[in-house]
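Following: one structure in structure tokens, then a few remarks.
Only a single protein chain was left out; the remaining protein chains are all shown in position.
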Amino acid sequence: MTNIAIIGASGYTGATLAELIAQQPGLTLCGLYVSENSADSGKPLSELYPNLLDKVSLPLKPLTTEALAALCQHADGVCLATDHLVSAQLAPQLLEAGLSVFDLSGGHRFSDPEIYSKFYGFEHPSPELLSQAQYGLSNWYGAGIAKSKLIAVPGCYPTASLLALKPIAALLNPQMMPVINAVSGVSGAGRKASLTSHFCQVSLTPYGVLGHRHLPEIETQLGTKVVFTPHLGNFKRGILATITVQLEAGTTPAQVEEAYHCYDNSKVKLLPQGHWPKVDDVAGSDCALIGWKLDSERNTLVVACAIDNLMKGAASQALECITIHFGMEAA
Amino acid sequence: MTNIAIIGASGYTGATLAELIAQQPGLTLCGLYVSENSADSGKPLSELYPNLLDKVSLPLKPLTTEALAALCQHADGVCLATDHLVSAQLAPQLLEAGLSVFDLSGGHRFSDPEIYSKFYGFEHPSPELLSQAQYGLSNWYGAGIAKSKLIAVPGCYPTASLLALKPIAALLNPQMMPVINAVSGVSGAGRKASLTSHFCQVSLTPYGVLGHRHLPEIETQLGTKVVFTPHLGNFKRGILATITVQLEAGTTPAQVEEAYHCYDNSKVKLLPQGHWPKVDDVAGSDCALIGWKLDSERNTLVVACAIDNLMKGAASQALECITIHFGMEAA
Amino acid sequence: MTNIAIIGASGYTGATLAELIAQQPGLTLCGLYVSENSADSGKPLSELYPNLLDKVSLPLKPLTTEALAALCQHADGVCLATDHLVSAQLAPQLLEAGLSVFDLSGGHRFSDPEIYSKFYGFEHPSPELLSQAQYGLSNWYGAGIAKSKLIAVPGCYPTASLLALKPIAALLNPQMMPVINAVSGVSGAGRKASLTSHFCQVSLTPYGVLGHRHLPEIETQLGTKVVFTPHLGNFKRGILATITVQLEAGTTPAQVEEAYHCYDNSKVKLLPQGHWPKVDDVAGSDCALIGWKLDSERNTLVVACAIDNLMKGAASQALECITIHFGMEAA
Partner (left out) sequence: MTNIAIIGASGYTGATLAELIAQQPGLTLCGLYVSENSADSGKPLSELYPNLLDKVSLPLKPLTTEALAALCQHADGVCLATDHLVSAQLAPQLLEAGLSVFDLSGGHRFSDPEIYSKFYGFEHPSPELLSQAQYGLSNWYGAGIAKSKLIAVPGCYPTASLLALKPIAALLNPQMMPVINAVSGVSGAGRKASLTSHFCQVSLTPYGVLGHRHLPEIETQLGTKVVFTPHLGNFKRGILATITVQLEAGTTPAQVEEAYHCYDNSKVKLLPQGHWPKVDDVAGSDCALIGWKLDSERNTLVVACAIDNLMKGAASQALECITIHFGMEAA
């Protein structure tokens, strides 16, 4: 059995990941940690998430120095569902101890440390690690995920955007930037009391326009500039990214469809042209659904990708990274 | 013109009331106040509530000692949309200055000061005022509201419950306590960041069971014991109170209908037997809708009353108290 | 392997059941049927439910006479997710062919055929079968479910109500009828276009007051009269039943807790006194959560039971009946 611990287990992503790991044959969930001064310290995870009552029986333990040292002894891998900076601070010690690190935060998604000061608001504490990190877009980088000990699990918006855009990168007319409009459920904002996520304040609205920290992530991975406009939607889980691109003149629907065959036999499903995914089609699921339509006269293509932000956009993609990394079959 | 100020204007109730007063002929909204250290101090109310952009242009002012003194000079009436204890602390000075006080909190709803220590968790600072306060259930106590300078505007659940139960009080079989199950929108919890009102945490659930502070309010006004079970619902505004009672044997549907004629020509509307109000029928409205059905074999009556918790359950009932008190026609 | 077919597979209950059976070790989903003239006939189930794309690959077949005959040859059990009358019409032929029948409709829930004319609006076509049917409340009637070839899977409201009330039946003060207020998600109304389930028309409201067809089901199984008031809530899945009862004077919290020990080691979970389930705690789950609070002075007990109406209230309880009946371990 491979022992996996989760640091930052009380949040939506951490708890979702705990459920997945607990159910995965071959993996043992060996510890759930929260920060030392967390009010949730000591509680069973299922007290925070009653839906886990039957599924995860571990308590949340405070991540003391001793707990961290002990963890380094008995775990094979650690998932970081922590803040970006905390992840960056924890990774060196964990790697030093020989553990595989799966960082669900943005702490290791860029090789260029300047992005941290510009978009994340901090100096990266261990920039030398950044070049060793493998970006964990699981459908694309299996070989690297198998090899690297430091996996940067992608952000939710970039996952939806890149799954839709990477297959057709070669068909894009470079004169127009892809325009990505995406709507995320409120769980993307985390399990923290704030006016923004107050039930009565939530209503469809753009935010982080022309400067969201997932913008450089998408651009880096795609190798081209894009316009990325995230929105907050009035639902709990899921992301829909609707993407408008210009294709090279003369591109046919068959060419578009062909491009997406790269996902055959995976959990990324292409719908027939003109069929569109709904957010709820993927809520709670580890699948991605992609709809598309091409206007052959204008060479305009609209592609929409729906994922669950907490699953394919975080926890289930992390699980895919874990199973690939440790050489397991997917469930 | 009658000058009305609102203290505690940044909350949902206060802002709703500001909109109503600003639109009411004969009233001038003369000041909006928040606590001295509020982060919203100085902002126009419409910055917090963009839906008011066209309707209320006043800024939120900090309630300093000087501001309070000035307010006592130029206002005719003051609405307190503050915490219970704050209301109780402010009322004496305002009354002393000759103002009429409309307290939307629970600070003056009981003549028995012991209820404050038992259900509200504080010693009432001016228990001698309690007997002067008039409970402001506007459809029932117009005369008292006209006379008293201290109006205790009812709570939202009690308003829905009492509007349904008071007309049929004489028909009740005293052997069974009325059973009130009510569901409130999240705005009832106030505009404060908390995990309880986090969008992802909200889902239909009971709370405050067998001890909510609206229980003694309902029992005091009805003069009988009840079972009251409030719930939080996944909607923003509105309350539905579904009430089950046993009637005296032989009571007919006609007698029930007759009892509710007391509301003819008012904004409390009785639906035909077997028709039921929806919460959204009254969202944003100053009306109450009452549905009912009698099982004549079992003498069981189910009555459901829907109101908007922020309107008839708070702000629009306060406005009714104001117009009654100052001898104005309703709009 | 045990072969199970589903008739009426295009509805919410049928599709949920298809997913569960397809995932259950030891069971083979051997056919999905819809009525002969259904517009969905011929489509893969996952065209209607894209969330099943990766999970159920069978198409919906029209239930022709030939299809029914063939089904009788190769299936071991049949689930009826059909209208009440259709279930009652299909059962005799299926039983005749030796199949085990799991009826998720109300078609066989009563031994008294008069209830069908009074509450369901039809004469039962095979009243002689009613006494052979076993009511499939799985936590209570395992032995009967194992033996009978005709299982009447309970309704959603009765499941929530009976799970909460049966353990404490002996503690009830018979002078007061239990008062059940329940709220169901819209999926309970089925996958049929109607103004009632139009997104813009849905808002919390009572319906079927004092005469819903689940009333006789609850009363029959509980052996006592109750007041049952169902509501439609603005959510997709789940039921919350909040139940108010009077207990015999002197009943202690410990006695109440003790009564619910009957559910130890099952998927029905009792929360600590004063903790309450949310509908979303059980959405998508096969568990039931029960919260409770006793007012020892007044001997009033409030119990709330939350289930997923499509799972424990239909499909997952049907699956429990199947695994019990065929002598399998639960998953």
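Letters A, B and C mark the chains in the order given here, with residues in each chain numbered from 1 onward.
We adopt the following convention: a contact is a pair of C-beta atoms (placed from the backbone, for glycine too) under 8 Å apart; a residue touches a chain by one contact, two chains touch by 3 or more.
For clarity, every value in this text was computed on a predicted model and none was experimentally measured.
Here the missing chain is touched by one residue of B:K149, B:K225 or B:K269, and it is B:K269. Contact with the chain not shown here comes from a single listed residue; of C:K55, C:R191 or C:K225, that residue is C:R191. Of A:N37, A:Q73 or A:Q175, it is A:Q175 that touches the chain left out of the display.
Only one of A:Q23, A:S117, A:Q132 or A:T205 touches the chain withheld from this view, namely A:T205. Residues 175-177, 179, 181, 183, 203-207, 209-211, 225, 227, 229, 231, 233-235, 238, 240, 242, 244, 274, 276-281, 283, 291, 293-295, 298, 300, 302, 304, 306 are the ones on subunit A that touch the missing chain. The missing chain lies against subunit C, touching residues 12, 185-187, 191-195, 197-202, 234, 236. Mapped onto subunit B, the interface with the missing chain covers residues 50-51, 53-54, 236, 267, 269, 271, 277-278, 280-285, 287, 289.
Please note the rule applied: only the chains that are shown with their structure count from here on.
When the CA atoms of subunit A are superposed on subunit C, the rotation angle comes to 180 degrees (nearest 5).
Spacing of subunit A relative to subunit B, judged by their CA centroids, is 45 angstrom.
Centre-to-centre separation of subunit A and subunit C, using mean CA positions: 37 Å. Taking each chain's centre as the mean of its C-alpha atoms, subunit B lies 39 Å from subunit C. Annotation for subunit B: residues 234 touch two or more other chains.
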